[in-house]
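The complex appears here minus one protein chain, its other protein chains still in place.
Chain lettering (A, B and C) follows the sequence in which the chains are written, and residue indices restart at 1 in each chain.
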Amino acid sequence: MLKLSLADAAKQRARDAAARIAGSFAWLFDEYTSLTIERTVLRLMGIDGALKDGKPLPNVVVDQLRAQQALARGAAIPVANAMLAKNISAQSVADSVGHGELDLSELPKAAPDEIFKILDTLSDQMLAHIAKQRSTREQMFAQYGPRRVPAIYVIVATGNIYEDVVQARAAASEGADIIAVIRSTAQSLLDYVPFGATTVGFGGTYATQENFRIMRVALDEISEQEQRYISLTNYASGLCMPEISAMGAIERLDLLLNDAMYGILFRDINPRRTLLDQYFSRMINAYAGIEIQTGEDNYLTTSDAVEKAYTVTASQLLNEQFALLSGIKPEKMGLGHAHEIDPELPNSFSYELAHALLTRELFPEAPVKYMPPTKFASGNIFKTHLMDAMFNFIGQLTGQGVQLLGMMTEAIHTPHLADRSLAIENAQYIFKAVQDLDASLSLAPDSWVNQRANQVLNEAAEFLEGVAAEGLFAAMARGEFADIKRPETGGKGLDGVFRKDEGYFNPFLNKLTKELGL
Amino acid sequence: MLKLSLADAAKQRARDAAARIAGSFAWLFDEYTSLTIERTVLRLMGIDGALKDGKPLPNVVVDQLRAQQALARGAAIPVANAMLAKNISAQSVADSVGHGELDLSELPKAAPDEIFKILDTLSDQMLAHIAKQRSTREQMFAQYGPRRVPAIYVIVATGNIYEDVVQARAAASEGADIIAVIRSTAQSLLDYVPFGATTVGFGGTYATQENFRIMRVALDEISEQEQRYISLTNYASGLCMPEISAMGAIERLDLLLNDAMYGILFRDINPRRTLLDQYFSRMINAYAGIEIQTGEDNYLTTSDAVEKAYTVTASQLLNEQFALLSGIKPEKMGLGHAHEIDPELPNSFSYELAHALLTRELFPEAPVKYMPPTKFASGNIFKTHLMDAMFNFIGQLTGQGVQLLGMMTEAIHTPHLADRSLAIENAQYIFKAVQDLDASLSLAPDSWVNQRANQVLNEAAEFLEGVAAEGLFAAMARGEFADIKRPETGGKGLDGVFRKDEGYFNPFLNKLTKELGL
Amino acid sequence: MSKKNMIRPYGDTSGDGKMQLSFCLPVPPDAWGKEAARLLLKNIGYDEIEICGVRDLREGYTHFIAYAVTPAFVDPSNIKVKVVETPVMDMEATDAYIQDNIGREITVVGACIESDAHTVGIDAIMNMKGYNHRYGLERYQGFNAINLGAQVPSEELLRRAREANADVILVSQVVTQKNIHIKNLTRLIELAEAEQLRDKMLFICGGPRISHELAIELGYDAGFGTGTYSTDVASYIAITLAGRIVKG
Partner (left out) sequence: MSKKNMIRPYGDTSGDGKMQLSFCLPVPPDAWGKEAARLLLKNIGYDEIEICGVRDLREGYTHFIAYAVTPAFVDPSNIKVKVVETPVMDMEATDAYIQDNIGREITVVGACIESDAHTVGIDAIMNMKGYNHRYGLERYQGFNAINLGAQVPSEELLRRAREANADVILVSQVVTQKNIHIKNLTRLIELAEAEQLRDKMLFICGGPRISHELAIELGYDAGFGTGTYSTDVASYIAITLAGRIVKG
């Protein structure tokens, strides 16, 4: 078996530093909330729908509360109060607010214990639903058998949920284990989640709850047809991390892209906002049994994959520590890395092998998410197809958890039906060809591959220790991550972060904290 | 480094049996000659050209002698006699015979010492020319540096030598080290070598001396342009093995397909004829410094590559022993094998790895010729391209001598210009990606790969011992090779084999025997 | 005519007409060459041409990889296919069928004719061991299968068939460069006609570029392409011969 000998000390140093960094945000997690967190609470209380102009009702309600400076206690209490006052459902409260028929600040205040009681009931209902989705998933896996390793993960991105369904069904029938519906460009930057089934997106399809539902129904059908559970995934990043997690939990998404720092670095979203949102978002994921996936690949699409390999390791360790704080178990941490080395570099395969083994061995329980070549994918589809084959080779050889298949048209367009099918064919052929190869091989002592892995680990440890000393926000402000400077108070969405006051109440946060044993 | 542990005893058993088999043909090599051997003598004496109807002059002369029952002494003496009688060159003798103006049997007999003298001069001249071609090649390699390992070998096969030149030049500029001009279908079965530049062939271009010359000139030009010596190869198989070797030696071909048994098994050429012809043919190759390449791939295009893997090993060992008898050095033995495992078979890569390592380690000095997937190549060019990538991977990983590149259109047509270019791109990318990977890896003790290699070796040893006991011809007659029954007196060309009489004289056979130290 | 029911290529939006192309032109790998490639596709009739790959092939040639949209479509009502229509039975069923409907062994003589040495295909149909878990005709009780192998001159095939009193001739042609297979197959049929054998036997050809349609065009009774199994051929022969016996 291919096994690295990693220096234990370096592993420990790196992990300790990451833990210190993640551990230093209790002030933020304990004392702040955000617009999207409050909208999440409303969604979990059962509020959905949108105005004619598309503005979702959770936004309408939260915005009204905010305008009335009534949000510091959270959105749950005022809405529960309105339910009691009017004796209507949470949804009807939102509808009335939406129609301009209800002003939440003008209602009589109900007795606190009544408010807490109704919130207790509502939150129990929703958590029961989520728990049921979780056990449905578990039952299906038990019935059909576990996912293959690596799992075959493909994207659909037509921009139209109905075309997406066709493409997803075809892919699943051909052997895909996980379908990712790529989001429309820049949805990250919307401070709301669009509503309903959508047919127009750019480079992807909007993530909406209805789109989630439509796709889940289609995949459940194929799961039955193929007697294989087909997982569904989407993106919980950007300005609506916890809302999307909640929607995913409700509609039984199985995985979510959910990175602690992606929004900051790659979307210029405010650092405080991002860390705060990811904290709650991940608690929902943890409870829902959703496997998170992190976006370390983004470091390498921007920077050089050899020179900056250590940034992947460092980010994985940070994502791990932040995830632990939200109650996510190692076996649900799809930490990311990517096959982005210049194909012109001699020994590109050996570099990749070292990096891929390093990730596997640092996180032995994690269903590591391995991203395909994209940066050096070119209009030469034949060459790109080969690069994807080398990527698939390493994925199987090193037992990655999830293989996000590369497409030969990566540099040209979002995948056509045939592109995806060829990608699956590529993976299936290579996976089978090198199925048990790992068992025959070992790594020569003092081999270049082993040395390279240790080098990257050391660089990561050193880097993280520097960040721990300096503070994460300070390091980001200085451009230590991905060469991009992100000041603590810069970026989008900071004005959506605010201090909770004493009376703040979030029934889900409280219950999840308990359920997850945090 | 990937290194097998092969059982020494099995190696020895297999090699001994092969040596016994090859050693049992002294009666044939010493006492017989063939039409093509005699035509070869004439060609080496300087006779070339053809009649209007295309019949080559070496055939015309030999056929006249044969008709007059005057061939048992060989063709050299009668032609030398005519040269003396008429005081003309060997070419003029042939021209006159061709024009029906000369009857070789009607000439006065010159004194034997005069005949031997003139033959001595002629053969010295030709051997000097061949030696010069050999040293030209050696100088060019010394000047430009050695071939890469594995060397990039591509075919051209347009059927038109002038189109072939375009395609060969392009391929060499892109990085090909060796150009093979594939022969027109069934040229093997012609008992003559066509004459002149040709533009119409099926599935390949006729092997003619003029075509050899045209291509050599083109490649010498590119060699200079690229500062890399570009080798040329063709096929010395079929009914004209030694003639093609002679033409190749004269025109500085660098390699020749030249298998001891291919003609018997895959072309239904008579067994005696084939073994006899290969013997002389290989002496010429040995003297000319031509690297021979053997056709073990053919076993696997017909039979199953796993079940019949041992036939490749057995054939390699036989080809080795026959080659040694003709004075070929191990470093000029391009023993063949092929990547022909069903891509649907789990662990196809591991099988190939075992087989490829076995060949490398059994013949450590041989520039092993590794053939690409062909049988399972399908009209799905994308899949075939991937299979070729796996083949290239193993070629580099195990350090094969010559990588005969597969083309993604293998199942469709003889290669288009772009197909070949993509094949070179494929090899160059993979070779670079796994350049030094071998140095990092080792084979686990008791690994499946090692066990598989030993299994094949054992099967080969057992098989060869059976053949040695039974006799090669008897075994072939029983269909022991490639499941095809080839009786000793069946097949094409047996009537072209005849006993030499006491006065037989072949100046080249004698000189080569001496020069090669046989 | 409404385009609604017409068949059009599909990339990621119904009827988007997307196609992938690759080709080589005798032009340099520069903007001029790329424009030549674009114009070629335009002249063929493509829209939204995207030349995404440009590879220098040296010697004045360049390889282009492109995606483009075709306005072309196919009217499904125009699609007519000639295929072998007899049902496919397994070996046991065919043997039983022959016993019941013909009552004697069927003699089949097969070969790769002329310069073609690709026997794997015909062996897959005829040899005992067969192909992909279907035994070949040699294994059938109802067939007397004579496989002459590679590179058999047409004359010899006909001679052997006459000698054996064959019911069926099987011919394989794999090499197709410069349409040599068409020439060879045509010649065989012409010889058979000259020798008045054509109507005495079923003439069946096969090979990776053979379709039933092409076979009919060339004067054969049937043709079989890539992926044929012995069962396809055996059923066809048994049923067709039984039909003739009844009629004849």
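Everything that follows uses one rule, which is that a contact is a pair of C-beta atoms (placed from the backbone, for glycine too) under 8 Å apart; a residue touches a chain by one contact, two chains touch by 3 or more.
The structure displayed is predicted, hence computed values, not measured ones.
Contacts of the undisplayed chain with visible chains (whole complex): A, B, C. Residue B:160 is the one among B:160, B:400 or B:458 that touches the chain missing from this view.
The hidden chain makes contact, of the residues B:276, B:362, B:412 or B:497, with B:412. Summary of contacts with the chain left out: across A:120, A:268 or A:438, the touching residue is A:268. The residue touching the chain not shown here, chosen from B:207, B:246 or B:381, is B:381. Summarising the interface, chain C meets the missing chain with residues 7-11, 14, 18-27, 31-32, 34-36, 39-40, 43-45, 50, 61, 70, 72-74, 76, 78-81, 83, 209. Remark: the residues of chain A touching the chain excluded from display are 159, 166, 169-170, 173-174, 185-186, 189, 202-203, 266-268, 301-302, 375, 379, 411, 413-414, 416-418, 421-422, 425. Of the residues in chain B, those that touch the hidden partner chain are 157-158, 160, 163, 167, 378-382, 409, 411-418.
Definition applied: only the chains that are shown with their structure count from here on.
A straight line joining the Cα centres of chain A and chain C is 51 Å long. Rounded to whole angstrom, the centroid-to-centroid distance between chain B and chain C, based on C-alpha atoms, equals 33 Å.
Measuring from the averaged C-alpha position of chain A to that of chain B gives a distance of 60 Å.
Contact of a single residue of chain B with at least two other chains is seen at positions 422, 425. In chain C, 55 are the positions where the chain touches two or more neighbouring chains simultaneously.
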